[in-house]
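Removed from the display is one protein chain of the complex; every other protein chain stays in position.
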Amino acid sequence: MVKALAVFLPLLGAFINAWLPGKSPKASRAVSYILLTAGLAAAVMLSIQLDAWNLNDLSNSVILSTGVGTPPLSINLEITAGGILAAIAMYAATIFSLHRFALTTPRSQPLVLGLLTASLGLLFATDIFNSFVFLEIGSIITIGLTAACKCGSRWEAAIKAALVSGLVTILYLLAVAALYRSTGMLTLEALGTLTGGSAILVTILLLTVIVTEIKAFPLTGWGLDFYQGTSSIVAGLYSATWSLAVLLWAAKVLPLLPIGNPIIYAWIGAAGLVFSQLAGLRASSSGRIMGYSTSAYASLLLVAAGTTTGAFYTQIVVVLMVFSSIAKFSLFMLGNPERKDKWSGFGTILFLVPILLLAGIPPLPVFWAKFDFLAHLASSFPVIFYAVLTGLFLEAVYLFRFWSERSEKTNEKSSSKPSAVAAVLLMLVAGIWITRMSWGALDFSGSIIASPGLRNIFHGLFAIGTLLCLPGVFNRIGREKNYWFWLLISGAALTILPAAGNGITFFLLWEISAFAAVIGVSKGVGAKKGTFWYAVFASLSGYLLLAGILLSKGSFVIAGLPALLLTIAALVKMGQFGTHLWNIRAYPVAPGTMPAFLSGTASKAAVLLLVAVALNATGGALPWGRVLAWMGALTALGAATLAALAPDYRKMLAYASVSQLGFVLMGLGLASILGWTAAFYHTIHHLIFKMALFLGAAGVVYRTGTSEFNNLGGLVKKMPWTFAFTLIAVISFASVPPLAGFGGKWLLYNGLVEAGWLPVLIVGMFASVVAFLYSFRLLHGVFLGQLSPKNAHTKEAPLPLLIPQAILAMAIMALGFKPTLLLNILVPALEAIPGLSGLAPVIQGDMVLTTMGTWNAWMVGLMVMGFFGFAFVFYWISGHKPKYVGQLDMGFAGEMPPSADEVHYSNNFFRPYRRALSFLPKIHAEKIFNGAAKTFNMLGDGVRAMFTGDGRTYLAHSLLFLLLLFVFLNGGM
Amino acid sequence: MTAETMFYWSLAVTALGLVLIGIWGVLTKKNILRIALAFTLADTGVNLILVWSGFLPGRSAPIVDSSVTSMVDPLPQALVLTSIVIGVAVAALFVVVGVLAARKSGSADVRRMKELRW
Partner (left out) sequence: MIRTIVGLIIVLALSAIVISSISDYSVPSQLLGAGRFYTERGVDDTGSVNLVTAVVVAYRGLDTLGEVVVLFCASTAVVLILTLIPIGANPTPPSSIVAFTAGVLPGAIVLFGIYIITHGHLSPGGGFPGGAVVASAFLLVMLGSNTIPGKSKFLASIESLAGLTFGLLGFWGMLTLGQFLNNLVLPAGSPGRILSAGIIPIISLAIGAKVASELSGIFASYRKAGGEE
């Protein structure tokens, strides 16, 4: 009885509602809610009975038999464990969206309930003609609801859906006739008994019907137009009920078709995924973007049907389809800004969760299914694996673009839409649930960083870096809201990262940290574009990491291609060699102390990844070390030059960060103990001084509201402490003794000389010299020179920002005078790594000895301080009195000065160098990436040109697809 | 070839012909109402094919009676009953949507209903 109630209660509701709304709308809504809740309760009872919540085993099912007798005479509905989960989602979506239908078109309630009935019926149908009846109910209701909604293009969307449904009807009934004529049965199982000509006929007919109905490429056109044209409420209900039902029905039918070799599905799906997602890059309307995302999931279904079987297949399909449908539902329920509805809700989060879910970011539920699925593909079907990965990355790109375009609107209103809130909560709860279940896959027992010394260094690095960013988080300007929460999550994930014992754990923490940081950055003012770039590069490095991990069977131990992919992932994360675009876009717009965290702390995750690759793949030496060292050196030089020319404080620091990481890369590439000592030393040093600089910048921005050099200058009088700490950091990273930076450079150059890599050494040294240029500009442009009248009343930065800077400055001093404090930890840890060549530096007291020479930091420090003190005394007794002039105090020979900005002394500060360098061809990474984007856009335009908008073209697509299938199957079988 | 066999196959050919004419019309006609007609035509053809799939030459209707010894298959007839009603329902809706879409775009030409594309 429970099973019948779960399936047929909405139908009774529909019948009652045909009559009630005319009499009393409130009663009809009440009846709907009561029946739906009862049905939901029945479904939940069934799900418990079937043990459906244990997602690892979805094989249970119960039969609901109808009519008289048994199949093939009568019709059974088979309520499967996976199906009942989908049914619960459908019930929930219907309940959540009913009030909006009741508000706009009360008489559409029977159709809403009817759509749920059709979806449930199709979900459980085991009979081919019975499926047809439910398919028709669904199509009719879709057309009807679309035509009755309140939006401009409804007729067109409805007529296209109607055209396609007409053709599907014809093809489907032909298949039914052929099946019955050949087997005398109408059950879905009978499909498997077909042979000969009718087998091919039925296969091509049904496959065309399925691909059209699930809207997989190339039969996507009508679905795109439909999603674009219909109202967001209808589209939301449709995607959570009907679309989900069709997908799961297709998943049930596909393995039963007598197609011979099911790998054909996978090829259709993989090719379709790439092509449709290319076209998706060009979509602009939100409905269309959701349409392309639907197409991606339909293609994934085809790939799954072609490459997996049994319980694994069911599990993957159910998790992927159910959760992606809920995500789309909540996106649609959030409203459609193009039709004057406003995105609303709890900031961007409400909007972001479904996007992240669709993009498969952990720990949201879709991730687990995608990970298992991709692992399976990687091990058995490499070509399909690459295609799927490419398609998924393209999908992530347009989803994030969609989000970044919309996220600013989201901040404005705070009224919430209960349905969307509920759906988002549902997803989060499910995410936690599934994560808990899949927790077994995670492994913290033995870290991928085998050396405990190095591991502890990284743990400490991440923890301290995160903690130092925290005090300043509440000094924020304007709408920079609550980014601290995401900073904390990101930092926590990073802190655990070194303990990860296998690939999936590493990937999970890596992605959580990256995307928590993405959300954090998105809280900045005007951070739209920067966030988009960050998200795209984060997903790029994420997918590369994923590919590398999966190709090396979930571990890091395989050299060759997986190691290469992992290395590239790390380079992207570090912003090396042209991938710095995200750093220079995200850091300047990130809120408060976020840039300090990103540059100082989060970028070290890439160092960790490189170390992990080196330790596991080759036992110590980084593969392609020499190439990496060259890349590092060139990046260091190029980024330093760009930093010197940058017009913005934080942008300059972003370039500088990329440049400094280039030195780390040079050290790691050396594969000698000396080189690695230098790399680790510099990594830690970079964390210290870069955080100090960015925290200083955060203080400046907090007080002045700007980070453009043209509006700064002369702040030394207003912010003396910030200046002092920045000065210490600058001296340190300019590698001038006695501060900490000198040691890193000294060790690195020693290593390079030892290895005989003199050209790299020369480039590196030159980059160090260029670093002087920008370090000078930084001090001069912000703190020295004339005070801008705008900043006349600026105060010192707040204490929560100053205290961490003070700590960091003291660390720089300590490290400068006593580098052996750090080296005593580093050197033993690195000596234990077998793969590294060369001799370790020897530490005797304050002396550090290498094969090249000795370095006594304490002595050097004292001497330098002595000289400095002498010079200072000399300056002091000379009695020199400088004259202070205002910014606008200058002669112009009777002409009007153009504007305060242009006569600012730091405007175009290094113009001579810019001129001197102008003979160099301007190969901007930006141009390369823009070119790549253009190429992708052109490809996308080429693909989407087939979706002409003429309904009959879509029918022709379906029929041509059918013909091609016939040719292909007859050739192949 | 006996007359019964002739009838059997000519039924199939007629039905298939109707379907193909319908599909031809759907693909090439511009007027939305003609397309609706083409669909109805194809539907009729498909229904005939369904009937044909359970048809045995020389047998009578499936109503049990003392005088009847052999019958045709009742199942396809039941399916056709369902399919006809569904066809009616779809056609009714199609015509409504088609007429209103034509009113909106100012003409019954499907080529002018291309606001949504790419």
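The chains carry the letters A and B, assigned in the order they are written, with residues numbered from 1 in each.
Basically, a contact is a pair of C-beta atoms (placed from the backbone, for glycine too) under 8 Å apart; a residue touches a chain by one contact, two chains touch by 3 or more.
Remember, predicted model here, so these are calculated numbers, not experimental data.
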Among A:S47, A:T80 or A:S108, residue touching the chain not depicted: A:S108
Identified contact with the non-displayed chain, of A:S74, A:N261 or A:T309: A:S74
Touch list for chain B against the chain that is not drawn: 4-5, 8-9, 12, 16, 20, 23-24, 27-28, 54, 56-57, 61-65, 71-75, 77-79, 81-82, 84-86, 88-90, 92-93, 96-97, 100, 103
Touch residues of chain A, complete complex, unshown partner: 1, 4, 8, 11-12, 14-20, 22-23, 64-69, 72-75, 77, 105, 107-108, 110-111, 114, 117-118, 121, 127, 129-130, 133-134, 136-137, 140-141, 143-145, 147-148, 174, 178, 180-181, 183-186, 196-198, 200-201, 204, 952, 956, 959-960, 962-963, 966
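Convention: only the chains that are shown with their structure count from here on.
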Centre-of-Cα separation between chain B and chain A, whole angstrom: 49
Complex contacts: residues of chain A adjacent to chain B: 129, 133, 136, 139-140, 143-144, 147, 153, 155-160, 162-163, 165-167, 169-170, 173-174, 176-178, 180-181, 186, 224-225, 228-229, 282-283, 944-945, 947-952, 955-956, 959
Chain B residues within the chain A interface of the complex: 19, 22-23, 26-28, 32, 35, 39, 42-43, 46-47, 49-50, 52-54, 75-76, 79, 82-83, 86-87, 89-90, 93-94, 96-98, 100-101, 104-105, 110-111, 113-118
